[in-house]
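Please read the structure below before turning to the comments.
Only a single protein chain was left out; the remaining protein chains are all shown in position.
Order of writing sets the chain letters: A and B. Residues in each chain are counted from 1.
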Amino acid sequence: MSPPRVGGPEPEPRRGAAEPVRPVVTGVGLITPIGADPDSFWRALVEGRSGAGPVRSFDTAELPSHVGCEVDSFALPAAVKAALSGGRCTELAAFAALQAASGAGIASALEGAADAAVVVGTTMGEVTQFERDRAEHPDGEASVEDVRTLVERPLDVMARSIARIWGLSGHVVTAPAACAAGSYAVGLAASLVRRGQARIAIAVGCDAFSRLAFVGFSRMRAMSSDACRPFSLGRPGLLLGEGAGALVVEAEPSARARGAEILGAVEGFGLSCDAHHVTGPDPAGAGAARAMRDAMERGGVGPDRIDYVNAHGTGTPLNDRMESRALRTVFGARAAKIPVSSIKALTGHMMGGAGAVEAIASLLAMRHGVVPPTWNFVAPDPECAIDCVPNEPRRSRLRHVLSNSYAFGGNDASLLLGAAE
Amino acid sequence: MADAWVVTGAGLVTAAGDDAGELCGRVAGGEPAPAAAEPPPARAIAAFDPARYVRRKGLRHLSPTSQLACSAAAQLELGLHPIPPGEVGVVLGSAWAALDSIVRFEREAWTEGPRFVDPGLFAETVANVPAGHVSIFFGWSALNATVVAGGASGLQAIVTALDCLAEGRAAVVVAGGADGVNQHVLRVRATHGVASESPRAERRDWVGGEGSCLLAIESGEHAARRGARVLGVLRRGATCWSDPRGVRTLEPRIHLLRRLLDGAGLRPSEIDLIVTARGGSPEPDEAQERVLRETFSPEVPPRISAGAVLGETWGAAGAIGVALALECVQRGAPSERGERDRPARDVLVLDGCASGHFGALLVSAAD
Partner (left out) sequence: MTSPDQLTRDVIAIVAGIAEVEPHEVAPDATLEELGIDSLDGLRIVAAVEKRYGIVVEEAEISRIRTMPDVLALVRRYAPEVR
């Protein structure tokens, strides 16, 4: 019997490089309330086209608010739809994943790949059918048929469904991290690639428009009944959204060897936890600050080299105040000068989709050399002493961007993204 | 041992008690925990009271998953003192996570009305909140993550924890799994058969269960510096998913086990014991047997499982399996005689389920 391994515990053996591998992004896909492809999405971000409107998915007559950000109808190829287990969240995720794979030029290369991973982040997962069934007979207990859809489509069903599209086996991971889940998906995917555990990883963040979440946020008095105004004085709260973002994260040597277009790099993934309150952020923003610093340290980029911060910026009084404080902690005097913006003013809070879609927005900002503004801004809040780029896009050369996401449970995540060279 | 990952604490809450040694004895003697009388049957934890474990307020309104996770975590608190809580991270696995709370919230939202539904119940519908409560109660703030991989969620959480440790994200990670008895899962299964995608699955002899198990994991060097007692070494672990409807479902698992053993410098014959998580449902067990026969031919090492004692503990199963393995490497594994008289130095813990997730972890005795 051999002794325990000496010389350092390691994850699975790496093939090829002994150094950590740089994870780059070679494809992106998305479906959001303001666009179902990167180009139309980007145009909406710079033109201020909002995805907010009267809620269509369910009756809001009895609810305190009637406004949300829903995705327009969309279609999947019949063969793909048949292969999925069904469900809106799964279909949103698949739509984005297919678009990203196609954009990366790997859709056929993925077939049966043994070194490709799928990482999905979500908040509620597949609840749409359950909610619809319950709405039809709301009195009394949920029936066996009602809960059957929840039992047969647990939280990991999106990841398995996407893996099934390409016949993948291997790392098929689901990390529910509430409103930070999209960032977790991208960060964990990048970590798998960095450690040589996958050559390609499809990272997807997704959530469908949920009545449960709508009622929940309303009940907590966190929801606006008209617009979402991140960082603005007197901001009324968040708007619920839905959507999915997908990124193909690939080992740089692999991307270069096949001549792929590199859209950017995931330079660092920072994590921390508030350990303060299950729904409210730590007002001091200590966990948020730690996550930002962690991402920058891991990426070897100091605070002075960050060109833009894509904020979590939900538009609630608590989050935006906390995030501003965390930015001041991390950037000091520079906090009032770095452009910081939140796209949630237009997209609403896509929950699990947010972190992934916002990572894509960050890459697009670097590519176009334009900071997307914080729309719907009306007046500065002295407690949010930052430059939130109100209402007007701004030309700027962007090399390194931080993208923040904070969640229930006090989960704090920051992605450090780098421009394509 | 300085550079190994080691376990320095194990917190357990099961229907056979919260002592890994006693559980191992029950496994050796083949004594199942009592199953609740009313159908569908389940081996629930009798008179579970989180207040027994956690001397803090605020647990009463929480979901069973949250209560179970916090109760297991509480058993680790003393042993982690005085490590600054900012250096401790949490990774929790759960198969069903917030399903129960989602159904409850939906009912309350309709019957009480959106204005009166318990706002705390909304938080419990979010799958990563049980792990969040653990961080809040004990101050462990280095990182916080939840993973869902069906019945392999527990081992997936431990494997993710090892990755986080390797990346230097925390000095200690508390990792494992928790799932409560889920009446909705049991009802659907009793009515419609196994919530599985395999066409061959039958329902026979299967009993639901519940529990939680969390392990404190750190480097051997960190443990030695603070004088912590080491329960065992986690050599390496890995997980994979393969489509149960596919033609090559089992190959990735065999491949995973071979790579695991190779990477640890172990021959299959050097594995003294296999701890499996599942018990009762024939299809996954049969597939598992084929994987083991291929990997360990000609002779598969002896197998034990907590499944017969505890029933199906879902996300907790893999972590409970590791706790059993740690017991065996310290004080001997159960033999055919029903005694703990089989020495075990290198143990393979397996976790997996009908939806295609599979996990494996090598546990060895500390020197």
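In this text, contacts are C-beta pairs under 8 Å (C-beta built on N, C-alpha and C of every residue); 3 or more make two chains touch, one makes a residue touch a chain.
Keep in mind that what you see is a predicted model, and the values were worked out from it rather than measured.
Residue in contact with the omitted chain (choice from A:132, A:277 or A:367): A:277. Only one of B:21, B:119 or B:302 touches the chain withheld from this view, namely B:119. Panel shows chain A; residues 219-221, 277-280 of it touch the chain omitted from the view. Touching the omitted chain from chain B are residues 57-58, 60, 115-116, 118-120, 123.
The rule is short, and it goes like this: only the chains that are shown with their structure count from here on.
Taking the mean of the C-alpha atoms as each chain's centre, chain A and chain B sit 28 Å apart. Listing the residues of chain B that touch chain A in their complex gives 1-5, 85, 89-90, 95-97, 99, 102-103, 105-107, 109-111, 113-115, 117, 119-120, 122-123, 125-129, 131-133, 135-136, 138-150, 156, 160, 162-163, 166-167, 169, 184-185, 187-189, 191-192, 195, 219, 233-236, 238-243, 246, 248, 252, 259, 262-266, 270, 272, 345-346, 355-357, 364, 366-367. Within the complex formed with chain B, the residues of chain A that make contact are 1-13, 62-64, 114, 123-125, 127, 130-131, 134, 138-139, 141-142, 144, 146-148, 150-152, 154-156, 159-160, 163-164, 167, 169-178, 181, 184, 191, 195, 211-212, 215-220, 271-279, 287, 290, 294, 407-411.
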